[in-house]
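The other protein chains are all here in position, but one chain of the complex has been omitted.
Entry: subunit A
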């Protein structure tokens, strides 16, 4: 049997062009895999219309499944009737059709004979038995079959559950896990072949507990959502809004499945669809997809269902101030206080946590290998900031255990099942420790997976109580920046980590980067800029606002000058620099990464020059880089002096403050370069950046020569843009100040009021953008925009 050491998928098929199938296809396309998307043949002349429609629909979905719009072209529509033979070329086939065993069995019988013997077949089922599905396959195929369960939306949800059957080839599972983690960037949890697997089993239980206790405590749905969102470390959509997004029919289906497939679950009585939910589904109110569900939008107001009357009322959902204060305490005090309080909101919160802890403890040995898998599954699949065992452990294992026992004894829990014995092990302070996490099945602590792919994750997602990551040796520490290195990987490459809040770039960060560069040039072979996401939300606006308020414009001028000196120092340093980017990289953050030698970008990197939103233009070298790049692009054409065609898109990006929706998009927009590295798994960024910096150094790195004769669009380019601005202003679509800021951006990108095609050097462009920035920052309108952004987080139109 072919057991590849490393899986390399060039061509894949996704069976089922539903919302999930099409989105999985989009993710594969981003990973540069040719994808065939299959569905049933349509009746009309165009037999592939269903799959083609689904591919077309990808561009309209939010959040965007396509990492870059042109990726839709990498997905080919197919149907089971005409394209069956094309499956022979697919190395991986992902089945994602409707959740019905009979339909899946019939499909497997139809397609299996067309597959290559070496092809891997996986099912994206969210709850059917993999053993039952495997039984529908010929014995020879079963070794190359397993469950690969993505979460919706698959591009953005980290979790993938990998579910083996007794026949699955162990080496293949390892190869598949490696591929899912590194090539698709997913967080893999090995789940057992139990109904609804791991994340949904706990997550749906939690939702049912929320519904039960919300009703018992007399809380409205909106009040429940206010309590079960970010306040307790869960997503903004909280509970009922999540149900609307998932689809109420889907939810009912999942509840039915739980009841039907878990006859022995002690909590089975909870697996019931509440009457109000059944009534909603019966009248076609299925949530977001029908624009009517637990919530509905009436004009501008959001209304929520009142289950008693069946009517809707305006949603409010206030959390008591005392409860908010209580939730701000440290975990042990917080949980003690919740339990002690008589407030219905507190009683509700304690009850939902307690019953989830109780359920997880009892079910751990049946549904998961270990507690770490449970916690990561809820974090990656449901967006919880901490998993249930982590919360329990943080709250004080023994105290919470005693409280649960007392509640069981008092008949307050949803079920009287006793806590398993391992919970009471003397001296137990939790389930996660430096050596591993508790496995109830094996009654010992399970260390992390030793698959080599995880060695690339220098800072993986860790659970509470786990050993800390190696933070290396500090070379330099200043208020804004820590320079350090990881000798076990490469003692010659320095790592610059920004220490400011949200990694905003203020004066202390600039000083730190400059100091780090000095050390690097003297003692190191290269430099990496890395820290946890976000990469940087921009320049430190607070410092700018303070200087404006104090009228210290000379200080601002010095700051702008220092910003440029820093980015130029990066670009022209004797050692290569590699920015390891994830999440937001805006404004000054974008400028910082633009000036590095190379970039390692997590796929989910959101990069853009957004200064326009606060009435400014990029002045840390951003406009200069864009102008130089436009000239370089023009130079490759027959008319190298005609740079305006290349300046125009750059202007549009700056003037609209557009942010790239992925690393691939950032390359298209010119903030990153075609030679940059896209890390599908963000946890591999540092590893890849260290390797990239080393490779640059080993290859005899030389800094670029200063660019001296840059052709610019000049006064005609500015006039072209002013023509557009004139129309927008007259049409009432932009304000006079928008015009002013946009014209400044036009000037900076066109090299100022020069003859078109004039040649300038970088110093000219840098001085120009600095000068225009300082003019804008002294206007009352820009200062108002900055204040407004700091106060509200939203742009002001003035």
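What we mean here is this: a contact is a pair of C-beta atoms (placed from the backbone, for glycine too) under 8 Å apart; a residue touches a chain by one contact, two chains touch by 3 or more; residues count from 1.
As a working rule, contacts and distances are computed from a predicted model.
A chain of this complex does not appear here, and its UniProt-recorded name among "Phosphate transport system permease protein", "Cysteine synthase", "acetyl-CoA C-acyltransferase" or "TonB-linked outer membrane protein, SusC/RagA family" is "acetyl-CoA C-acyltransferase". Residue A:716 is the one among A:716, A:779 or A:798 that touches the chain not shown.
In the complete complex, the hidden chain is touched by one of A:644, A:680 or A:773, namely A:644.
The chain omitted from view is touched by exactly one of A:385, A:656 or A:733, namely A:733. Where subunit A meets the chain that is not shown, the touching residues are 642, 644-645, 715-716, 718-720, 722-723, 726-727, 730-733, 753, 756.
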